[in-house]
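I am attaching a structure below and will ask some questions about it afterwards.
Missing here: one protein chain of the complex. Every other protein chain is in place.
Read from first to last, the chains carry the letters A, B and C; within each, the first residue is number 1.
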Amino acid sequence: MTSVAPAVAAGITVDLVYLARLREAFGRSGESLTLPTAADATVADILAVLVARGGVYASELASGRAVRVAVNHEVVTATHRVQRGDEVALFPPVTGG
Amino acid sequence: MTSVAPAVAAGITVDLVYLARLREAFGRSGESLTLPTAADATVADILAVLVARGGVYASELASGRAVRVAVNHEVVTATHRVQRGDEVALFPPVTGG
Amino acid sequence: MAVRVTCDDFDVGAEIAALRAGDARVGAVVTFLGTVRDLSEGRNVSALALEHYPGMTEKALAAIVDEARARFDIYDVLVIHRIGPLQPTDQIVLVAVTSSHRGDAFEACRFVMDYLKTRAPFWKKETTPTGAHWVDARDSDDAAAARWTR
Partner (left out) sequence: MAVRVTCDDFDVGAEIAALRAGDARVGAVVTFLGTVRDLSEGRNVSALALEHYPGMTEKALAAIVDEARARFDIYDVLVIHRIGPLQPTDQIVLVAVTSSHRGDAFEACRFVMDYLKTRAPFWKKETTPTGAHWVDARDSDDAAAARWTR
């Protein structure tokens, strides 16, 4: 009766997409990630969760490594707020053309 | 015995070429012109001879009308010295491309 | 306006002809064709693979084209970008722009390429004598794109 609602209920789940060098380094093209935070989660929060895993996540997403983020196909900055169900893509600077 | 050598002997002959608007206005694509001057004749001297004819030559070559001159296929200015046998082309500013 | 992302090669002449077909307002068509070089940053390249981000790619290219149409006095723009495995001398990308006059056609074509190079989600992986490597982004491309925001 006095128990706090589980954090997962207040968190949001987003669909992560990994591309190019990041896809190869992580060994997967994406994953579903539930953030243990309330509705004001940002791109920076997502990156922090991934870096906290250590290993290739920490090395590939370390500050100093150029990583771009697109939410629902629009490039955004680290302060961008994410919503439940957003498609959040992480990728290196582009090199086409 | 005291007669002066005829001017034509000291003059030089050049091949004039008329192009585009000038060819149509003069009713000819060119002519051979002997300048009544010594070896230091310039493009300006040629233009002066033509303007002195009056009519379309005076109107088409009047100062203020844009006329370009090429000697042996190189564009030159009015002070350019002409030589015997030079091909001297007169034409309006170019409009190709 | 057309944007295509495809594994298939394209016919530059046919694409230009189709872009300007029947439009007698057009006086200038400027085209950029990008091709695979066998040398990159001093390394011999035997093969190239192009990956992209399906879903975002076409949107990003369309946004670049819309921006070009807003900035320049042009009629039509075509962008074709190939993906998948390519060889040296293969065609990679085509940008073609039609306009009444050459100034806008040149500027718009270059604008689209500069923005494509920094904003469209494509990545190149080169095969060199030391293996397959993802190509690093070039500072010169960022500088080229930054010219347009001055």
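Some notes on this structure:
Note that a residue touches a chain if its C-beta (ideal position, glycine included) is under 8 Å from a C-beta of that chain, and two chains touch if they have at least 3 such contacts.
Treat the numbers as computed from the prediction; the structure is a model and nothing was measured.
Taking every chain of the complex into account, the absent chain touches B, C. The chain not displayed touches chain C at residues 11-14, 16-17, 20, 22-39, 88-89, 100, 102-103, 105-106, 109-110, 113, 140, 144.
Looking at chain B, the residues touching the absent chain are 17, 19-21, 24, 66, 70, 73, 75, 87, 89, 91-97.
Assume only the chains that are shown with their structure count from here on.
In whole angstrom, the spacing between the mean C-alpha positions of chain A and chain B is 78. Along chain B, no residue makes contact with two or more other chains. Contact with two or more other chains is made by no residue of chain C.
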